[in-house]
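I have a structure here, written as structure tokens, and I will follow up with some questions on it.
Complex shown without one protein chain; remaining protein chains in place.
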Amino acid sequence: MTDYLISVKDLSFTYPESEDAHREHPVLNHISLDIERGSFVCILGHNGSGKSTLAKLLNMILTPTSGQILIDGKDITDPQMTEEDIFEVRRSIGLVFQNPDNQLVATVVEEDVAFGPENLGIPPAEIRERVDNALRAVGMTEYAGHSPHQLSGGQKQRVAIAGLIAMLPKCIIFDESTAMLDPQGRKEVMNTIGMLNREKGITVLHITHNMDEAVAADRVIVINEGEIYLDGTPRQVFSEIDKLNAAGLDVPQVTALFAELRQCGFGLPADILSEEEGAELLASALT
Amino acid sequence: MNKLELKNVSYTYSAGTPFCKKALDSVSLSFEKGQIIGLIGHTGCGKSTLVQLLNGLLTPDEGAVLLDGQDINRKGGDLRSVRFRVGLVFQYPEYQLFEETVYADIAYGPKNMGLSKEETDRRVRETVQFVGLSEDCLSMSPFDLSGGQKRRAAVAGIMAMEPEVLVLDEPAAGLDPIGREEILGGIFSYQRKKKSTVIIVSHSMEDMARYSDRLVVMNRGRVLMQGSCREVFSRPERLTEIGLDIPQITRFMLALRKRGIDVRTDIFTVEEAKDEIIRVSGGRHRA
Partner (left out) sequence: MLKDITLGQFFPGKSILHRLDPRMKIVLSILYIVVIFLCKNLAAFAFITLFTAAMVVLSGISLRTILKGIKPLIFILAFTAIYNLFFYGGDRLLVKLGFIEIYYEGAMYAVAMVVRIVCLLVGSSVLLTYTTSPIMLTDGLERLLSPLSKLKLPVHEFSMMMTIALRFIPTLIEETDKIMNAQKARGSDFSSGSLVRRAKALIPILIPLFISSFRRAGDLAVAMECRCYRGGNGRTKMTQLHLSFRDFAMLFVILLCGAAVLLINRFVPGFSL
């Protein structure tokens, strides 16, 4: 039997009655989804597709209109949940937000990383150890004494990630955490995410609209109009170019090129993602 | 004819203190009338400083900024009128919206210019069409718009001033593929209609290759390369050397060449790549 960390069953969410009409239709519409422990899942969708709402539901910032969410087998939609249970969910499912400026609390990097463990009431000596480990894991040790406003966007996001690692989470959700970064910062954060998943075995849900970032994932889920639109490995999902375009998403340029070449009669596969493998294939086809 | 020119411009932040940082080092550039110019470089290369020098928000330490051959910082010159002639859209411009309605916000610039009510009205209605906002939006509060719409309203606020030169700093930052298309497409159609000079600062080679007539690549406060897109892309290795992301399709063509296929590498769109591959295959694939 597969080991699921998160199981979502028939989940719907509608914003409570608000004045603006565009919010009345459901943001998420009967979604069912299982996330395997230790996997790296990328959730794609254009703005307003409901992908960020999903993150807030999993972290209990929002409460679903209907449906069920199981985390580690525990039903978090159960009204019997105590405050302790809620904090346990938030500890084990960390959330990194979009704007790197608005999630750091303290005026010194290491104090900020300590913020989560301090809230959990961990003994001081252990907090120290966790903070040092977390900063080392994201490669920010030398900035421990800096103040957040001296850091670049990518560095701030790495500090935010360290703040979650120090709480020893099972899963970290990145809610468009790369959207406001420059290419350098994006690279830093993507490398950190990959490391967390491979070396620390943390389950990663990466929410983005950037295709290139999805290529590295084990699994890609496309959400469109509040529903699951495509779900599979990056190869499977990206070979559905027409469907992706219809959902307002791009595909990697090489994938698009191979699709065009196929239409011109080239006998090439549709599921090419990286330029290196594409070049290898095409070179042998041409010589 | 050159519209806007920089002559040996240098700029240093916090000059004379231990924190001094040379942002621009003797930069000479000329922006031709009626072109779209893409200004590319990674964070800290001096491009954000450059755009603020163009409309007199910063004054060069050395050198001069010439608009129609006249130094904008000359004694007795009127910087405010320079700012109407060189319109500047900052990064994340949606944060500058403040009026009660979208209409009033777009009209703020033209009103400051002292234009008549009729002229202001004509410009507001024209610019919303360029950026693809519906007339219904005009009476709404700017804060009720979606993220992408806010961005477009803010850009319209500068366009409505009908500056002879329009400068945009990362107009598409943080937007999803649809949002990018809408904003960049809007700028493109505005430029084609008004024949004004447009300078777009960006990290994205892919976007700039698609929209601009001319590229300027900056690195460490200096101009590294400039020319038509074709000229700049003819040496993609130099771009990667300074840590810029070249389009995946260009990387793909480089990878093909490395494998002994004699293809051109100054290619940056999928369409071109397809034609090139069909050319080198000599029609063999149809067999």
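By written order: A and B. Residues from 1 in each chain.
Here is the rule we use: contacts are C-beta pairs under 8 Å (C-beta built on N, C-alpha and C of every residue); 3 or more make two chains touch, one makes a residue touch a chain.
What you see is a predicted model, and the numbers here were worked out from it, not measured in a lab.
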Considering the complete complex, identify which of A:I69, A:L104, A:A217 or A:L230 is in touch with the unshown chain. A:L104
For the chain not shown, which residue from B:L39, B:L88, B:V131 or B:M253 touches it across the whole complex? B:L88
Considering the complete complex, identify which of A:P16, A:G73 or A:P123 is in touch with the unshown chain. A:P123
Please identify which residue in B:Y11, B:Y108 or B:Y211 touches the non-displayed chain. B:Y108
For chain B, which residues touch the unseen chain? 14, 52, 55, 57, 80, 83-84, 87-90, 93, 95-98, 108-109, 112-113, 143, 157-158, 161
Touching residues (missing chain, whole complex) on chain A: 59, 61, 83, 87, 90-91, 94-95, 97, 99, 101-108, 110-111, 114-124, 127-128, 131, 145, 147-149, 163-164, 167
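Following the convention adopted for this analysis, only the chains that are shown with their structure count from here on.
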Take the average of all CA coordinates in chain A, do the same for chain B, and state the distance between these two points in whole angstrom. 30
Using the touch definition up top, name the residues of chain B that touch chain A in the complex. 42-43, 144, 146-148, 173-179, 203, 206, 243-245, 247-249, 251-252, 255-256, 258-261, 270-271, 273-274, 277-278, 280-281, 284-286
Which bits of chain A are touching chain B when the two form their complex? 20, 46-48, 98, 152, 179-180, 182-185, 209, 212, 248-250, 252-254, 256-257, 260-261, 264-267, 275-276, 278-280, 282-283, 285-287
